[in-house]
Each structure stands twice: as C-alpha cells, then as structure tokens.
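One chain of protein is taken out of this complex; the other chains stay put.
When the chains are written out, they are named A, B and C in that same order, and each has its own residue count from 1.
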Amino acid sequence: MANMAQAIRMALHYAEENLGVTDIFGEDVGAPLGGVFTCTQGLKTAWNSPLDERGIIGMAMGLAMAGSRPVAEIQFCDYVYNTIDLLKLAGNTCWASNGDWNMPMVVRTPVGSGIRGSMYHSHSFDATMTHIPGWKIVMPSTPLDAYGLLISACQEPNPVMFLEPKALLRVKGEERIPGEPDDDRALSKMIDAPLGDRSQWRPQWPNLEAFAVPIGKGKIVREGTQLTVVSYGRTLPLCAKAAAALADEGISAEVIDLRSLWPYDWEMIQASVQKTGRVLYVNEDTEVTNFGEHLVRRTVDELFYSLLAPPKLLAGKFIPGIGLADTLEMASVPQLGDITEAMRALAVQQP
Amino acid sequence: MANMAQAIRMALHYAEENLGVTDIFGEDVGAPLGGVFTCTQGLKTAWNSPLDERGIIGMAMGLAMAGSRPVAEIQFCDYVYNTIDLLKLAGNTCWASNGDWNMPMVVRTPVGSGIRGSMYHSHSFDATMTHIPGWKIVMPSTPLDAYGLLISACQEPNPVMFLEPKALLRVKGEERIPGEPDDDRALSKMIDAPLGDRSQWRPQWPNLEAFAVPIGKGKIVREGTQLTVVSYGRTLPLCAKAAAALADEGISAEVIDLRSLWPYDWEMIQASVQKTGRVLYVNEDTEVTNFGEHLVRRTVDELFYSLLAPPKLLAGKFIPGIGLADTLEMASVPQLGDITEAMRALAVQQP
Amino acid sequence: MSRPRLIKEASAPLPLERELLIRIHDLMVKARVLEERLIQMYKQGHGYFWIGGPGEEAFNVPLGLLMKVGQGPAYDFLHAHYRQSATLLAMGEEPIGALRQMKNTASDPYSGGRNFAGHFSIRAKNVVPVSSPIEVQYAMAPGTALAQKRLGGDSITIVTGGDAGTAEGDFASCLVWCSRPAEPLPVLMIVTNNKWGISTSGAEQHGEQRVADRGRAFGIQCKTINGNDPVEAYQELKEAMAYVRKERRPFLLEANVSRLYGHSSASGANLVTEEVDCLKQFEARLEQDGVLTRQQMDDTRNRYAEEMAAAARLVRDEPLPAPETIWNHIYAEKK
Partner (left out) sequence: MSRPRLIKEASAPLPLERELLIRIHDLMVKARVLEERLIQMYKQGHGYFWIGGPGEEAFNVPLGLLMKVGQGPAYDFLHAHYRQSATLLAMGEEPIGALRQMKNTASDPYSGGRNFAGHFSIRAKNVVPVSSPIEVQYAMAPGTALAQKRLGGDSITIVTGGDAGTAEGDFASCLVWCSRPAEPLPVLMIVTNNKWGISTSGAEQHGEQRVADRGRAFGIQCKTINGNDPVEAYQELKEAMAYVRKERRPFLLEANVSRLYGHSSASGANLVTEEVDCLKQFEARLEQDGVLTRQQMDDTRNRYAEEMAAAARLVRDEPLPAPETIWNHIYAEKK
C-alpha cells in the first residue's frame, strides 16, 4: 500500500486533474526535489517559491481571491510562526467582508516529532492553529485518510490547514487508495522520482478515483467500553497499539482518531464518553493552552455528570523545544509507554 | 490617583533611573507622541522605531543579548502576530543554549476590547502567549499592580510579556503609587504632555519609590465562600462588580485577580476552589484553545474530587474578529451581565 | 529606465482634455467632501473612528479612473490601504457606502458594520478587503497577479500603501516575488509617501532618498512623482500601467502626497495648514486656464456637500447589525 507521502501526492494529482487545483508551491516543492518529504514529486502544477513563508501564504491568499485553487506548503510547521497574522487574515476575510469574499486555499505542513528533528523540525501546530477562527483543520494518521481529507480540502471554499504528521509520512497504509496498484513496488516505480538526474523523468499516475473523507468526521479505530482515548496524528497509532496491549490485561479502550481538529466530531466523542465515563486526550503539542485542554473543557462542560473519573490530557511537556538527543525527545513528547500507562491509570482510577 | 497609563509611565521612569533600563522603543513611543496611549511620554530613553514589528522584537532581543535592558512596545497586540516566531526564539534561547544566554527584555502591548476598536484594535493575546514557553507573562488590572509588575518585569533576567488591558488604561486607581502626589491634577500637570507643541516640554517626575509586585502571585480582591472567580485584565473589575451585586442576592463569591498568567498562582486558586468547590474562569480571548481551558484542565486534573459543580470558562466567542458596531462588540466578549449570570448559574448549579 | 520628464511650468496649458480635467476635479471634490463629512460624523459621535484619504485625491482619482473595473482575473485587482476613498469613487462607488461603514450600520456594504471607515471591500470590483495591519496587502498582491498573468490579457494588480509601512518585510517580499526571473508579475506597486507614520517622521526612520529606489536592485522599473498634481499623476499612472499591462512585469511608483487631516481621528482629525492642498492647487490652475470658474467649482462643492448631508441623515437612522449576526459568514458555504 501507499505510504502517506505517496497518498498526498496522489491526492494532489487527483486534485490537479479533477478539482481545479492550479498551484502547488512552496520551498523546494517543484522539480527537482518535489518536497523535502517527496509529497509533491512529479505534479504538473508544482513550483518552487522563494524562501519566504510570508510570501508563500500571501501568494496563496492572492491566488484564492483571484479564483485560482492554491495548495501551499510550509516546509516545516516550525517555520510558520512568522505568518500567524496572515493565517488570521485568511481566516477572517470572509467574516470581515460580511461574506463577500472567501478564501479557497489549502496549506500543507509537516508537524510533530519522531525524526530526531531537534528544536526546529519537531514542532506541533495544532494548539496555535485551533485558536485561529475561520479555518478548517485536519490531520490524518493513515494514507487513506490523508488522501480523502486532502481531496475534501481541495473542494472547500474556505481555508484548510492540512497537518502532516511527519513521523507517519513514510509509513505504509493498511487500506488501499482507490485506484492504487496492488503492488507497492509497482506504485513506487510509477510515481516516485528516481535518484540522480530527474530532468527526463515523468510520473505514471495510476487511475485514481474520487474518495473524500468529510471534514469534521472522526473515526473509531477500536471499539471499547471502559475508557475513551481521543487522539490524532503521530500519537494515534500509539494509542491504538496501547489499547491492543491493554486488551490483554482486560482493559477495554475505545480509540477515536479525530482526523478533523476543526470542526471536530463532538458527537462521536460524546457518545463514546457517555458510554465509558472516562476519557484521555492525547496529542504532542506542548500542554499549556493546548487544544486537548479545549476538549477537556468541553467534556466537563457538557458531560460532567457522566464522568466516572476526571478527563485527562497527555501532551508534550511545556518546555521551549524538543532536544536533539534521543533521551530528550523521548522525554518531551508522549511515547507508547506513557500512553499505555496513562490509559491504565485512568481505567482503574477510583475516587 | 494615577491611571494605568500614568502608572506604567512612572514605572518606566523608575526603571530608567534605577533598574538600568536603556531603551524604551516602538512605533510612536518617543517624542512627540509618547505612545498612542501616552504610556511613554517624557521618558528619557524613549525612541521611535520604524514601522516594523519584527524589527522591534529583533532589536529588543539584540539589545538584551548585548547587556542592555530594552522595553519594547507593540502598538496593539493585534499587530504582534507576525513576530510569533521571534517570541518563541526569545523564549527558547536560554534553553537552546543550555543556559549560556538569557534574554532580559520586556515587551509591552495593549490588549483586549472596550474601545470599539473593531477587528484590529480589540485582540486578546493571552491564549497565544501562554502557549509560548520561556516567557513570564503578566497582566495587571489596577494602576498599582501595573506599576509593581512592570518594575518586577524590568528586574527579570528572562523575557517578560506585559499585557495592558486597554479598556483600563485610563481608569484611575484606588491605591496610591508610592511617591505619587495626593492630587490627580497635580500629577497630570507634572507628567502628562501638553496638547499642541511639546518640543520644550519636560516632565517633572514625582519622587517615586521602589515597589515590586512579584511575578507569579495573584491577589484575592474579594473573599467569598460559595464560588471562586478567577480573571485578569478588563474582565477582572467586572467580576468584582458582579460579585458585589451577587452578595446582595446572598451569593458569596471569591474573586481572584491572577495578575501573572505565567507562572501563575496555582496555590491561591487551589486553596480557593478547595474552599468553594465551584470555579469560574473569565477572560476575553476567543474560547477555543484558550488559557482558561488550561486552568479548567488543571482544575479537573488536581481538584476533581473537591468540585461541587463543573468548572466553567466564560470567554470570547470563537469568531474571526470583534465587530465595530456596539451590538457586535457587546455580543462577542464577556460583559458585566454575562459574568453575573454565569456566576449565578454556577453558584446554584446542582447535579 | 525612463528619464524624469520635465515638470510642466504652472503657466503651460494643462495637457489633458478639458472633459477629463473636469471629471478629475469633480471626483476630487466629491472625495474631499466625503472625507470631510466622515470627519464631521466622527466629531458628532456618529462613528467611533475615522481614517481616510483627504490630501491624496490628486493621485487617487486618476488611479481609479485608469483601472479596468470588474470581477475576476480579467480585470484589475486593487489591494488598497485605508486612504483610498477617492479611488473608490473614481471606480464608480457611491459615497453613501462609506458613510454607512462610518456609522457601522447593518447596511454597510463593505463589512456590515464590522470594520472601520475606509476599509473597503467589493468583490464585484476586485477591491480586496482593506485590512488594518499595515503592508500585508503587498504579500497578497503577487497572488492575484499570478492568476492574471496565467489568464493572459492585460489586467494588472495594483497595491497601495504608505511610506512608513515600507519598513515591514512584506514590502520587500513583494519586490522579490514580483521580479522572480522564473515568473515576473504584472503588479503596479504604489507607495503614497506623506512623510509620516502617525507621529513619526520618515526623515528619522528611512535612509532611502526615494522609496522607489528599492526597486532598482531587482530590475524593477521605478519612479517618484508629485502625487499632489492630478495631471502628472494621471500621465505617470497611465504610463506605468501601460508598461505593466504590456510587459507583464512590475513597476514601483512612489507618489508624494499630503496628509491633510493628520493621521486619523486618534490624532484629532483637524486640518493641517502647512501641507500642500492638492485640490486648492488644482482649482487655482483650472481657474487660471479657464477650464472652470470659481463659481462652477463652488457649485460642485455645494452640491456634493448637500448630497452627503442628505446621505448622512439617511444613514443616521439605519439599524446596527443584530448581535446574533456575529455568527454569520465565519465560513463560506459550498456553492
């Protein structure tokens, strides 16, 4: 099966061909590199921009206002923080103009830890982004969801932030993307750029099919009865793994992949928490003024009297960065052991 | 008594004279204007910068690293959002260099609604700022606290964000600033720049005295037994007012002025909530991924079994801006009526 | 690089057609009277804040007249700042909209009572929403220009801003993005230089002799003109636009202008008598050249003054937006 980087590339190809996407651009997004994570290799509308994140977001906004359909990339979300004002502007333009203008643009950016990226290739962006109104925000944890969410994003009349968990970009999926060939190696031959000189290379795209994951819908990746775990991105598969391990100890956990951070699937969370009475939110952004805290707040706001134990958040430590050394990265953001432990503790907690 | 703008000015004067402050700068901070809210009139080290917020924060960082003591101003916090990367950098420099460097700088910026400032003179900054590690963050609600916190800020070896609730800048205090003259008009004559030509004007500073409000300490502005209200900035006096009104209805509310947002006085909150069992957090930033949600999360994390009702947050609506029309502003951020109602509802809530 | 044209002596006959001169004058008066009315509304408490363009009419009217007005990339885009009312009137906008925005009524056609005066937004005319943050429009302008270049045709993107704002990085970004060898863009970058940013004089802050010189390193055509002369402004804008339309390359035009009522209502909004008043100057010339008589010009002004007064009375009783409308238009709906 395709990995997430290939899935993104295929979705963008589909969007170029069928959804009117006109510009896929950013630093090193065009030939020869096709993106530092290969997500934009071989795409016909991909081009390289100057090294200027403000220019990139501004270009996307201008294109969107002129009726084009841009998909902009910020090479690492760590470098998006000088554009927050522009992101806010993109998010408020429809409202400020009382509905006159809208901004059909997509911004993709890799987020999170997992590649020993040190202080500036490990940032999370979900907390900062969910505080910006007017955007839709998604973050897939599987190639198929990446494919389907990106296709939805390219159909949106509003700005969409597409967060790519970089630790999962090279992980192969377990579900087939509609149209992808049976054989991984065949797919790679068709769409992965060769090493060395690429000037003559052209991809051979499979016959991709429409497949949209609606923005705003979560996914139950494992059913359970005793506690609910809600996560997204890098930590989601760890939650699923932890749940599987805990099942052997007789603990039944329901795992929700939120997929869309804004709007998010409150109905799904609500139904699950009403069933289990216990909920753990997991993400890896730093834990102060964290989106998981919003989810905790809403939980106590609306479900207080259904709770059997306090809702919990497991997130990144509130420290200024993720250090390069293995020891530091592991201690800074939730790992499998931390998640398993937090789930176990919550499952058994008694007043 | 002095208003908050005058208190800030006096603290800066004190800091220039006694604490080694070398540069007070920003857009229109120097002569002739002395700041759009008059906070920097007549200060000997005040100077006007280019219209470039990134340059302002960068200048402060450079000065701090070279052993100067800068106090930079961002004219409205609404215009700080293209510098978030620099604020993050200022906050991580000590950590990234393993303690080798530090950043003794203060950034002041007016925040919040209350002057019909429309979309770009009404922003709050507490949510975004509290998500940035390595800073200390304060937000006074009285002139005396503004004076004392700014003096503490100017003594810090770390970056300090000083948030000025613009709705309160012209409100006179109820406590005397050590050294200020008895008569308001006398003070105004001494330190407020005249209208018209100011080229010959020099302030006459009162004999100000040292007075530091420690960063990290809250203040109980009203004692109570049935519920706790925690707020800061513009909404704090409204909370106090609401508590006074509710006292007539027989509802006893304890009101805490947090003053320092990071680090904050958890001991004070904890003790109060353990006493009352009910807590309402009030601020006016938009309510998704809001600092009040952090406080709610910590409350359920540590005090779940002391709670008699779910902890509540009353904050700004999650919409893209505060509209100019009176009707829109009033509907967007907590007003006295909203706060009173939320307190009353929480006080009487039963499972 | 086009050589500086010799500025015509004030005694030489006006080089534009009589009808055009009258049209320009009419619009300049209309814009001035509009701004004066807005200021008055502010002072009478019928608005919270005023900011606008009195003193820039001589430049802004020709700009609006020369634009290709319409919707979508086949037409010109305007990324304006908050001193552009005269351009908007020259583009055919009715002044009552500005009054409605001043009074933040629900009927405000630009923001529904949400945004400040002077913050225009008209999708049907490619007027991108004016937003308060200085200079961000320069970051967006290359985007509309790229769409226009792709389409073919001769439409262009116009972006305007003040002198102080050029210190923001976005001004430099625009220079970089418009002059990329891989894809130069049809952007007319305009700086209206009034020598001030609020209370701060450009002379302390800007080492550039001319802001326009910043284009040179990028091979961008650039020029500094007297924006107080509508005839010069018209001719230079026409030439610059013709270049951008044809060459599909950027042009950086700096226009020296006046700030006749200070920065905004925050600084009092009172008439500044030391600055050149472009309208007075132009009227003297029109009279001298026999294009219009004093009487005719006074009539024009009085007519507009009455119109604006009537419009202001109308607006005064229009309702504010309802509180629950804060929830409208957070998102656009799929069509």
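Worth a mention:
What we mean here is this: a residue touches a chain if its C-beta (ideal position, glycine included) is under 8 Å from a C-beta of that chain, and two chains touch if they have at least 3 such contacts.
It should be emphasised that the depicted structure is a prediction, and the values quoted were computed from it without experimental measurement.
Displayed chains that the missing chain touches over the full complex: A, B, C (touch as defined at the top). For the options B:Gly20, B:Pro157 or B:Gly337, the residue in contact with the chain missing from this view is B:Pro157.
The missing chain, though absent from the display, is touched by one residue of A:Asn48, A:Ser306 or A:Gln349; that residue is A:Asn48. Considering the whole complex, the residue from A:Ser118, A:Ser252 or A:Ser306 that touches the absent chain is A:Ser118.
Subunit C residues in contact with the hidden partner, per the touch definition given at the top, are 167-173, 176, 179-182, 184, 203-210, 213-214, 216-220. Annotation for subunit B: contacts to the undisplayed chain at residues 22-23, 47-48, 50, 52, 54-55, 57-68, 70, 85-86, 89, 93-102, 133-134, 136, 155-158. Mapped onto subunit A, contacts with the missing chain fall at residues 27-28, 30, 32-33, 36, 48-55, 78-79, 82, 115-121, 317, 319-321, 323-328, 330-332.
As a convention for this text, only the chains that are shown with their structure count from here on.
In terms of their C-alpha centroids, the spacing between subunit A and subunit C amounts to 41 Å. Taking each chain's centre as the mean of its C-alpha atoms, subunit B lies 37 Å from subunit C. In subunit B, the residues that touch at least two other chains are 54, 79, 82, 119, 319-321. Counting partner chains per residue, subunit C has residues 111-112, 114-115, 131, 133, 169, 330 touching two or more of them.
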